[in-house]
Each structure stands twice: as structure tokens, then as C-alpha cells.
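Every protein chain except one is present and positioned as in the full complex.
First chain written, first letter: the chains are A, B and C, and each begins at residue 1.
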Amino acid sequence: MVEEYPKLAETLKNELKEALLGYEHIAEKKAFVALVDRGSLIKALELLNKISGGEVHLTSINGADLGEREMELTYFIWLLPQKIRVLVKTRLPKDDLKIQSAVKVMPAAILYEREVHEMLGVVFEGHPRLERLFLPEDWPEGVYPLRRD
Amino acid sequence: MSAIDLIIGPVHPALHEPERFVFKIDGEVVVDVEPRIGFVHRGIEKALSERTFVQDIYLAERICGICNVVHTLTAVQAIENAFGIEVPRRARYLRTIVHELNRMHSHLLILGVACELMGFDTLFMLFWRDREVVMDLVEIITGNRVMSAYNIIGGVRRNISDFEISEIKKALGSMAERLKHYKKVFMEDPTVRARCVNVGYLSRARTLALGAVGPTARGSGVEIDVRAEEPYAAFDEVPYTAVVYNEGDSWARLMVRIDETLESIKIIEQCLDRMPSGPVKVPVPEAAPRTAEGFSVTEAPRGELLHHVYAKEGEDKPIRYRVRTPTYANIPAVCEMLKGGYIADIPVTLVSIDPCFSCTDRVALVDVNSGEKRVVDIFTLMRRYRK
Amino acid sequence: MSLLKLATWARLKSPWILHVNTGACNSCDIEVLAALTPRFDVERFGILLKPSPRHADILVVTGAVTRQAAERIKRVYEQTPDPKFVIAVGACAIGGGVFQNCYGVLGGVDKIIPVDVYVPGCPPRPDAIIYGVVKLIEKVTKGG
Partner (left out) sequence: MRLPSLLKEVWSNLFKKPVTVKYPFKRLPVSPIYRGKHEILRDRCTGCGLCAKICPAFAITMETIGDKVFPIIDLGKCIFCYQCEDVCPRGAIRRGKDFELASWSRGDLILR
């Protein structure tokens, strides 16, 4: 429901303080987009988990290499009690693509992170089995197909 | 006793598609499951970013042959979201009608295959005989039994005439009581119950944690249904409440599908009655009018489907096109369900989540002749590597 | 009637098919399956869907051959006993269809195994697939 968005904005702001680089509620897309600093992504996910009392659904983790020096990770999250769509975004510089794995907070992330790793080369620390998912066995190491370069 | 590896697939009668599961078996009980997917891996997302938006619709449609209408619907909505185009109301109603017809044919299909995997061939033949009625309706409206090619960016390709409306109403009338009969059969028939009840059980908490979607989640009491919560197309004017069962086993998941088919008939009838007249298409710019990111979430027959598009101003090709299909979200859930079950129950549990592996393996790969010099090197490197 | 003619006659009267999916999008597979269900019912011609290549006479192949499925389809082809025929069903199996220049796809079954009948369409109607089988039987009787 629409009145949930300002409440969410408030809790995000005072919890994450400076780590929350930017947030906006896009009415046209009926979604709440929050740009979060790399280090505190897990904190943001845990916060969302707490707000919704564990009733949270991780739709997907999308990696995108937009061509500049940065890569963008988007976490699509659906909060069941509040019935709102939250997009948590972070930016990773291309030289060190490391981020903490969200599997402990949301077990559903296990396959999505493997795919982003396989396609874009982002390393998720703490992921139980960061292996190949789709690519054939004889695909050479170090070649990440979805990169622009 | 050390567990033995039982490898099922990639070419296996029980699975209609090439995927491979390695089961660790202790006696009769499945101890662990390791899915090895990727056999239907065609590299679609990279191809999606190599083609123009109009061609992308036809490529997105072929991600999965059964739920193709929902893939075009989501692709078209994602691109309209990125372009910021408003679609006329009549087009939204027509999209919902074809979308629900596709859901009916997909549910009837998997209910039939589920009966076949249970060894109940008469019911399989009955389900698929009634499914032909829905296929004819789709052919009358869109011109092809399966690949409807109906949704385009900015609306719908063809308008619907009164002859077609009367045809739909007549056919749906007979479908409704056939389905009520099948529901009674699924409720009472001893064979069906013996084979499905508390097979592949998954509790509500685990289902939600593992991120399962669609009938797989709704069979375990998780009430997520994009049509009810995030209405798209004409679902804001045609209210819909999610069908939820709490038993959490294969039987519950199949019952969710039967009830949803009945719901689909009601939705189509409501759409036909309330459909406004008016234009069906809106002119659309060839290239992206603004640099924007568009996404669209819809309820595919197998669950929540997400298309995510990054478009750059002035370019007629998307920069990045990401598709997250329902079966892909259900794989962790199905692995958890298979553990603890018997080998004989593997096909029934697998079919209860309605796996569509051609959906799952659509991820991107390097494109061969897109003209970029560097890409060719990687491919030639590959060829040398393979010799 | 020589034994071979008898054997060929018997084989033509009830050809058993094996459906192999080499990375298809499922619509051709479902149309092959729809050809077996009551409305189109190919069992009138004695055609049965057999699970293993050992029992199959005709390989109905669908799908643009993906890189990993290539070896599997080759192995299945070699496992089928000798008088074997291949029908390529659908635009993907014939020339790669929409997935032509995707990397994961080799495009076209005839790159891997010899194909006897091509059934175009995306997906071909069940009766078009039956027409394909009829054409194959015609080719075998004429070709010997």
C-alpha cells in the first residue's frame, strides 16, 4: 500500500544513516529504490528482514555491467506484510568485484549469486559453493560473457 | 552405508527436457540432491542485448514455449516501463484475456503430465483432450496454436471481433464443469491421493526462505501472487484473490493449479464483459526516448517472472536484458523437497513444481558475429581450446 | 517376398519414435506430445513414443542443438539400432530458428547427425508433424 513507503524511508534513513546514498519512491513503477553503500548491503537486507518480521521474498539478484567503470547489483525484494516492492542497489568498482554473500540473511540468494559470479565475475564472500551453474564444462576460466569488455 | 549416486537425465523418459539431477541414495531414501542444469542453455540474454527491441519480443517469446504469452507480456511491459509509454485500456484487457488463456493451457498441460507420471494415463489423455479446446481459442484470436505473437510494444497486434467473443464464451462454459469434475476426481480418487498426499512436503517457513514462487509457494501457504498484490495489465480493474492451500505437499500444489484454472475462466469472462472499446495500439518510437531502466513483474503459470531492461537514449538495442524465470527460483525448493523422499516419488515431486528448464537456462553468452573484434577473439580462443 | 521386404514392411507399419530434446523451448516438444493425445492420435499408424533409443526407429529431434546437448544427441543417435531415421521438427532443429547466432547454440541438427525429413514451423502443428512422418514413410518405401 502506498502509505508504507514514507515509513520505510524513515526506518532506512535512521538505521543506515550515511550508508544510504540515495532513495526514491518511483510511483510510476510502484517500487522503492534504495542505493546503498557496498559495505552495508547486508545490514540493509537484515533491516528489511526485521521490518517485515521474516516475511520477505527475494525475487532476484541482477548484475549489470553498464559500460562505465562500475557494475550495478540490484536486489529485488518483496515485503509480504507491507506489500511493497523494494529494489536495493549497490555499485561495485570494476577493479575489485567483492561483496558479502547474502545467503545467511536470505537463503534464496544461493543460486542467484552463483549466476552473477559466473556471468560477471563478482565474488561473493561466504557463499557455500560458488561454482559454475549454466556454462558448459569446457568453458575457460576467467572469461565472463556478460561483461562489456 | 555410503550413499550411492543415482544420475537421472539428461535424456530420460520422466523428464521432458534435458536436465540432470545427481541423487545421493541411502537404500530407498534420497539423502542429497545436486542439480546440474544448463543443457538447454542457449545464451538468450546476450542475444537479447544484440537485437532491436522489436526482435527482442520474438526472442523473449521463445524462452519458454509453453508460457510464451507471459514472456512477451512481461517483456513488452518492461520496455514500456523503460520508455514511459501508456497502453490503451482495451489493449490491457486483450492482453489479460490471452494471458489467462495461456495459463489455462499451461496448467492443463502440467496436470495431464502429472497424471501420466503417476501412471494414471486415462486422466492424462482426458486432460489433454480438453486442453485442445483452449488451443483452438488461442488460434482463433492470435493465429497460431502456441506461439501467439500477440503482444507488441504499445499494445496488441489484432483486435477481437464479436464472433471470437461468442466462441470464447461458448467454449469456456463447457470447460468450467469439466474442470469441476476433475477437481472432484483429484479430491477423492484413491490412486491420486495415494501417490500425491504428503509427497515432497515443504513447510511454509522454508518455502518462503528458499524463495519459491507460484503454485509451488502457494501450495505451502505462502500467499504471494503478483496478480493480487502488484496488479498489472487489467488486473487492477478485474480484482483477483490468490488461491492458497496449506498442506504443502505435491497434492496441494496440483490442487492450486486446478483452482487457478477455474479462476482463470472467471477472469476471462469478467474481462470480456467489461472490455471498453477504443484503440488497440499506440505508435511507438523506434529507439529508446530516454536513458532509463525498466522492470516488470508478472505471474507466469509457474510463478513470479521478472524482466529487467536497461535502455540508453537513442539506441534501438537494450544495453542489458535480464530475465529471472519462475523455475529458476523453485530449484532450491525442489531440492529440499526431494530430500527424505523415496526414489519412486522423484518424478511426482519434480512435476509438482512444473519445471520448465528451457526457461531456466536462458542466460547470456558471448555472441559470435556481433561484429565486435574482441568477441571474435574469445570465440576463436574457444575453438583452439576445444581442439 | 524376401525377408528384407517383409522386415521393411513390418517396420513401416508401426514405426516407434523417440523424442529427443536438444535444448528446445518446449513448444515443439509439446506439439509432438499433442500429436499422441486423443485429438490427433498417431497411434492409429502404430506410432508409439518409446523411452529408450534401443527401441526406437525414428528419432524426432527438436531444439537448436546446444553446446552441451551436442554430445548427448550424438550418443543417442549411435545407440539407436540400424534402420534409423531422423526427423528434425521445428525451425530450431532445422536452422537454429531465432537462436541462430547465440553462442550456446550450434544451430541445426544436420550439423551433428544426418536428417531425413525436415518439418518447418515454429512450432509445427501436430498434423504437420504427422505429415512429416507420412513423408518419411513415403521416402522409405520409394527409397528402399
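Convention: contacts are C-beta pairs under 8 Å (C-beta built on N, C-alpha and C of every residue); 3 or more make two chains touch, one makes a residue touch a chain.
Just so we're clear, the structure is a prediction, and the values are computed from it rather than from any experiment.
Listed by label, the shown chains that the missing chain touches in the whole complex are B, C.
When the whole complex is considered, the residue among B:24, B:89, B:129 or B:206 that touches the unshown chain is B:129. Interface note: of B:27, B:119 or B:143, the residue touching the hidden chain in the full complex is B:143. Contact residues of subunit C toward the unshown chain are 38-41, 44, 91, 94-98, 100-101, 110, 116-122, 124-125, 127-128, 130-132, 134-135, 139.
Subunit B meets the missing chain through residues 51, 54-55, 58-59, 62, 122-123, 126, 129, 132, 136, 139-140, 142-144, 147, 149, 157-158, 181, 184-185, 188-191.
The working rule: only the chains that are shown with their structure count from here on.
Centre to centre, using the average C-alpha position, subunit A and subunit C are separated by 44 Å. Among the residues of subunit B, those touching two or more other chains are numbered 38, 41, 43, 46, 361, 365-366. Counting partners per residue, subunit C has 67-68, 103-104 as the residues that reach two or more other chains. Interface residues of subunit A facing subunit B in the complex, by the touch rule stated above, are 28-31, 54-60, 62-67, 74, 76, 78, 80, 83, 85, 87, 106-112, 115, 119, 133-136, 138-140, 143, 145-146, 149.
The residues of subunit C lying in touch with subunit B in their complex are 20-31, 33-34, 37-39, 51-52, 63-64, 66-69, 72, 76, 97-99, 101-105, 122-123, 125. Residue ranges on subunit B touching subunit C, taken from their complex, read 10-13, 16-18, 38-44, 46-47, 50, 58-59, 62-66, 68, 109, 124-125, 128-129, 132, 135, 145-147, 356, 358, 361, 365-370, 379.
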